[in-house]
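Worksheet: the structure to be examined is printed underneath.
Of the protein chains in this complex, one is absent; all others appear in place.
Per-chain residue numbering starts at 1, and chain names A, B and C are given in the order in which the chains are listed.
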Amino acid sequence: MAAPANPIPTTRNPSAPQTHCLQNRETILNNYQTIRSQTESLAKPLAPEDQTIQTMPDVSPTKWHLAHTSWFFETFLLKPLAKNYEPPNPAYNRLFNSYYQQIGEQYPRPQRGLLSRPTVREIADYRAHINRAMTNLIKTLNEKDWRRAAPRIILGLHHEQQHQELILTDIKHVLAQNPLAPAAYAQDETPEPQNAPPNQDWLSFEGGETTIGADAADAADNPNAAFAYDHFAYDNECPAHKTHLPPFRLTTRLITNGEYLAFMEEGGYERPEFWLSDGWALCQKEKWRAPFYWRKNEKNGAAKNAVYEEFTLGGARALHEAAPVCHVNYYEASAYASWAGKRLPREEELEAAAANMPIQGHFGLRLHKDEVVAPHPKAAPRQPGMTQLYGDLWEWTMSPYMPYRGFQAARGALGEYNGKFMCNQFVLKGGSCATPRGHLRASYRNFFPPDARWQFSGIRLAEDG
Amino acid sequence: MAAPANPIPTTRNPSAPQTHCLQNRETILNNYQTIRSQTESLAKPLAPEDQTIQTMPDVSPTKWHLAHTSWFFETFLLKPLAKNYEPPNPAYNRLFNSYYQQIGEQYPRPQRGLLSRPTVREIADYRAHINRAMTNLIKTLNEKDWRRAAPRIILGLHHEQQHQELILTDIKHVLAQNPLAPAAYAQDETPEPQNAPPNQDWLSFEGGETTIGADAADAADNPNAAFAYDHFAYDNECPAHKTHLPPFRLTTRLITNGEYLAFMEEGGYERPEFWLSDGWALCQKEKWRAPFYWRKNEKNGAAKNAVYEEFTLGGARALHEAAPVCHVNYYEASAYASWAGKRLPREEELEAAAANMPIQGHFGLRLHKDEVVAPHPKAAPRQPGMTQLYGDLWEWTMSPYMPYRGFQAARGALGEYNGKFMCNQFVLKGGSCATPRGHLRASYRNFFPPDARWQFSGIRLAEDG
Amino acid sequence: MAAPANPIPTTRNPSAPQTHCLQNRETILNNYQTIRSQTESLAKPLAPEDQTIQTMPDVSPTKWHLAHTSWFFETFLLKPLAKNYEPPNPAYNRLFNSYYQQIGEQYPRPQRGLLSRPTVREIADYRAHINRAMTNLIKTLNEKDWRRAAPRIILGLHHEQQHQELILTDIKHVLAQNPLAPAAYAQDETPEPQNAPPNQDWLSFEGGETTIGADAADAADNPNAAFAYDHFAYDNECPAHKTHLPPFRLTTRLITNGEYLAFMEEGGYERPEFWLSDGWALCQKEKWRAPFYWRKNEKNGAAKNAVYEEFTLGGARALHEAAPVCHVNYYEASAYASWAGKRLPREEELEAAAANMPIQGHFGLRLHKDEVVAPHPKAAPRQPGMTQLYGDLWEWTMSPYMPYRGFQAARGALGEYNGKFMCNQFVLKGGSCATPRGHLRASYRNFFPPDARWQFSGIRLAEDG
Partner (left out) sequence: MAAPANPIPTTRNPSAPQTHCLQNRETILNNYQTIRSQTESLAKPLAPEDQTIQTMPDVSPTKWHLAHTSWFFETFLLKPLAKNYEPPNPAYNRLFNSYYQQIGEQYPRPQRGLLSRPTVREIADYRAHINRAMTNLIKTLNEKDWRRAAPRIILGLHHEQQHQELILTDIKHVLAQNPLAPAAYAQDETPEPQNAPPNQDWLSFEGGETTIGADAADAADNPNAAFAYDHFAYDNECPAHKTHLPPFRLTTRLITNGEYLAFMEEGGYERPEFWLSDGWALCQKEKWRAPFYWRKNEKNGAAKNAVYEEFTLGGARALHEAAPVCHVNYYEASAYASWAGKRLPREEELEAAAANMPIQGHFGLRLHKDEVVAPHPKAAPRQPGMTQLYGDLWEWTMSPYMPYRGFQAARGALGEYNGKFMCNQFVLKGGSCATPRGHLRASYRNFFPPDARWQFSGIRLAEDG
């Protein structure tokens, strides 16, 4: 703590010129094929039964994700731009429309699990149909239309990657409801640091003016912008803008299971004084007593530090105290911070801290065709400075998800992608072990309502500097 | 109507002596194998996805039915009587216990659709496991235990047949929720009488003393009774007892779609004066406007008699006016009767009318391995006398489902089979097109709550004689 | 038990000729004034605040009862028959219509507690307005209209008496929700038998043919019938009809708190085997652990037999073990009977047992203007033969509330009085300590759904003879 404070970036590395991108249809086609096939590799180990059910309104069936991501390309690329494109089933327009009011009516979200048809196989056919048409479109579109199409394809690929993570969080919820506690994927067998985390340390940051957000030139659906998968940003990250940050301090790693157990042992879930009012009401009503996927270990005589086990995508496993606590919602994160006498970070603070760092961390998603290893967060590496800023877990911030000054939603239905959700949600930063690595950047703004527990979300603490 | 009234039976044909039954393990094994395999043939045309979901709390997934009927044999035969029987998965004891409190805890019924595992394939393995063990048990059990086992096997087979019908009514509900309106089975292509039903005629019955119900000697779990699949009766049909019936009259056939349309055209669903108070409240709340599976025909310019089509297990089809109206609940049946100035029959009246008639009628269930024809009720045959007493549709009676005088539930968990449901339900008589033919008899008492619409239930009218 | 069985009545005392009734407007006016004023005396000790709120959908505010009973006379007498009658407020037609669809729209029942206006005082004005107009109508109506009016007035008076009991059961519910546990009325201070009830004894009844129900000539809205307050019967009691009763046995008094405690101590509320399936589900969901108004006595060290106290209309009081258990619903009554190895009576059995007995018993309602003593059931008197058949508590029967053969609802809106409720309810017989004495007779059929606990309802056991 006696260490001098770190400067926050006042300028950013200029983006490399990107004029090559538009010419390079081959790269985009390559991106398309890789990402689309990765989605399928996530579903492959699952039974059709697993892919069909819906265990709460927020969860979508795997097969719905597989169909909806195809619908996205069909709706925003093929229908407007592909000559003579024939949709395989007109009913899909409604069934797989998630929330785009301007596209038309949507099949009700809480009822997605009532649809046994189209089957997994029929949806595989639908995906193949879309892939053929998209391949053809990428290869043959005239140059003028290509300038409209390319940004939308890039958007579609990032959209697909968001749904890759949702497939994982949703199937985890599905399998967790089952008393048989089945594993979706193979347990990660790589050795992991045992129950001795690095000390919780703090890093100080100088205040000052810094730039937050992404250049609007990179935003979706901007036909005049240089454009590439690697330089993408969502509209909600735009425009880049200067802001003044007072000095602040952050913990160098995520809060661990062991630290969270200490909170629980001091009555974390029984003492309203740590909680936001809404959170406490829910905690009582829903009988929260531990993070979402913790279960009391039924084996008698389990040692005190083994009272709980954790349900993972690889099935139940013993609780590692050094691993970061995950599947806590904003209310729990906020209560923990309050108990610790600290606060959650602001989104600008985490963005500034991450700005010029490489996008490295524990990304658990290794997508080989048939062998998917269950992603799960790991203990922080024993190295100086900030760790776990990317990967492992999304980090709750205390920043309500609101538009940046000057934010403009895209025109048309794609304008519904982000803006209309800017209410009663909080920003999460950094990405998780279940996020595809190429999907992230410092300006990325994930967002969920404060009661959401089924995402890979964790806690980093902050305080004023 | 000028015809002389028909006598009701004052005596019944004595049952043939049944002492041969107990010796004949081969017959029972044969029954077992046939009925168990018929269940599977109903599921075979369905995708695993179809077999997994649950579209309302009353509906169970197909694969749950497949597992539960096996659990029944495991619980009541194999565990108590088979030496060294090993259950394949101890968790199944809870997962597939429907409502037997004395067996132990039950997985909550409304959450059966949250279980993707065991998969359809794993449940097929479970069935095969049970079948092997049951075959062995039937062949090898010592004589003393066999006297206990045989009645329970017979009960288990009738139980399995009840679930055959439930598989059909439940999968119909599942597929009907799907905007794609998929067919479960092939449409029945046998020619059907067109829109000219036989006239609605009335048959008069003399009053007098008659015997209702079944001989207790046939009842389940009575180790001293002669016993056979063909002579089975549930405990709720017992004891046989004399009752005095005043004269009454019944319509000779079921009410048709065309007749029900007339009720609708005269404001049947808008006029509270026809309805029971609870029924009217539900009619308003649930916005009932037609029988459960009727849909407005979306083709413009459809002729007046083609405003509706009907969803069947073979998909949507035009409404046949001569076919009996089906999937109406007790409230609708009662409102129709009230509009017609009549009443619904009492259960004793229908039992008396059916007592010495052969068990014939339209049983739609023809179970060949891979080709199941969708069961659906048909127009009444043009023949004199009572028709449609068996098959086509279960007939709502105005009789609350209550115990007969002298009713004794079986000892132990099997006593929960019927007795504890004797509250807030009404008796239905006769069987439907989806009932396995061998499952029925005049004393059979089916029962459902008055708001149940998803069963194959229809209307016959009665009046005092 | 060795006593010889008692005969059941095969004939009934013929009703006295009633031709005098129609002439006697003075008697009816006298009845009208007495009964109307008794209603007001029940409300008088209550604060306006007490009279306004609604603590569950089944409960109506006191002031609503006061208004609705006036609306009844306004709607069925004054509007159709009184010349130049001016309703004081046209909105009352909807606000105080309980359930008469043919009269017009009804203000939703569960929202009656959302109405602070009209105030208690305004409703008193409304009552006075109706009383003036009714007095004038009774005195001045021409003879032809009087023949229509008289039966309706009699019906209106019995209707008013039903609401007198409902005022009591509803205000008991209202005050019981209040942590201050206020008393509505003075505690009954008359000495009561202490904790030594008479032994539970059984009385046997011979079977045979008997007449059940009331003569149709007495039924409501029958302009040709001789008619008097004392000879009234509701349409649901008609027609009188012969029925054959097998021999049966009844306990000579109601089940006591002490006996019910024994049921509880043997796990009555924890053992599903005693319960109907629906009842057990509700017992679990609603966490029933004792009769509705029992509360754990918070005084530490209370003797075992003083663990509970009872909330009464006179406030909380110690539980008297000799007093009959009250405020149990059908499910509890049925579970108790099942635990005791007996059954509940049939309605015909209680009617036959009561038929030629005087209408005597503990009627707790003594209506003096300002001093109402809180009605509450008392221990059975130590006398031979059947006791408590009238008064004390309504007795649950196992008879679903269904129409008698030949039942005809009245024409017009008054036909909605009873018939449309004949579904999912059970008959109760005998009357309670809160029933106005003159309101009862052997054929009276009260009815409530099986989950209703807030009425003065208790248990008598039966068994086959």
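We adopt the following convention: a residue touches a chain if its C-beta (ideal position, glycine included) is under 8 Å from a C-beta of that chain, and two chains touch if they have at least 3 such contacts.
Here the structure is a predicted model, which means the values were calculated and not measured.
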| item | value |
| --- | --- |
| In the full complex, displayed partners of the excluded chain | A, C |
| Selected from C:Lys44, C:Arg94 or C:Arg382 as touching the chain missing from the view | C:Arg94 |
| Which of C:Ser116, C:Thr140, C:Gln284 or C:Gln360 contacts the chain that the document leaves out | C:Ser116 |
| Residues of chain C (touch criterion as defined above) contacting the omitted chain | 47-53, 55, 63, 89, 91, 94-95, 107, 111, 113-121, 174-175, 177-180, 182 |
| Where the missing chain touches chain A, by residue | 99, 101-102, 244, 246, 272-273, 275-280, 330-331, 334, 398, 400, 402, 405-406, 416, 420-424, 450, 464 |
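Operating definition for what follows: only the chains that are shown with their structure count from here on.
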| item | value |
| --- | --- |
| Topology of the chain contact graph, where touching chains are joined (line, ring, star, complete, other) | line |
| Chain centre separation (chain A, chain B; CA means) in Å | 49 |
| Interchain centroid distance [CA atoms averaged], chain B/chain C, Å | 39 |
| Chain centre separation in whole Å, for chain C relative to chain A (CA means) | 62 |
| Contacts with 2+ other chains: residues of chain C | none |
